[in-house]
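In this view, the complex is presented without one of its protein chains, the others remaining in place.
Here is chain A:
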Amino acid sequence: MDVQVFVDLQDRLDQESTLREDIKSAITELNKTCRLASAKLAKAHSVPKSQTKEVTDAIKPQFETLRQNIGTLSNLIQPVTFYKYHDMWSNAIQSACSLVVFAIYLDDARLATPGDIQAYLSCRVNTENTDITEFVITLEEYLNAIVSLFNELSRLAVNSVIVNDIQRPQEISTFASDLYAGFQLLNLKNDNLRRRFDSIKYDIKKIEEVQYDLRVRGLIS
């Protein structure tokens, strides 16, 4: 008996690890851009609503870089092996999506659709449970990005009051509860998305507390 079988396997696995290294460095770049963009976008918390447009305009170059980063990553991946390496970039793609979701909320006070994500990131969101033939953003990644929005919204409600905008928490609350109603339509399993979904109620609670504080002082009707 010879060990050739193992030597061949080792060769194949070595080739694979080269690919993994390339994927990793593409993800590092993607994460870097995400961090920069999210730092810039966080300024939206410290300005009144009238000035958020400047904040979202300021990260336009980062969205361009994100498109390039995702393009580099997707070029490394054959559609048939997409799910083999998918876990590696899932978090990074989620952060990229959550940037789009937050930016669109700041601009239009609405939920970013899969179409918006594609327009911002040049990558399709796979909203169907079908075989894939290209690099896609999965539905779970998109939904996870939306969960992250709740966190931003609860901060935004608090910070609106700080910049003397006492009407905004009301808007935020309506939007958050509409969105939560959407999430409640999903039959989630005990996975990561479910755990994050369970955390939404704490963000909703924070937003409601802001409203309570305003109302109890007679600042809003």
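Keep this in mind: a residue touches a chain if its C-beta (ideal position, glycine included) is under 8 Å from a C-beta of that chain, and two chains touch if they have at least 3 such contacts; residues count from 1.
Following the convention adopted for this analysis, contacts and distances are computed from a predicted model.
From the set "Phosphatidylinositol N-acetylglucosaminyltransferase subunit A", "AP-5 complex subunit beta-1", "Translin" or "Vacuolar sorting protein 9 domain isoform 3", the protein name that UniProt assigns to the chain left out of the figure is "Translin". From the options A:35, A:53 or A:110, the residue with contact to the chain not on display is A:110. For chain A, the residues touching the absent chain in the complete assembly are 1, 3, 5-6, 9-10, 12-13, 16-17, 79-84, 110-111, 113, 127-129, 131-133, 139, 143, 175, 178-179, 181-190, 198-199, 202.
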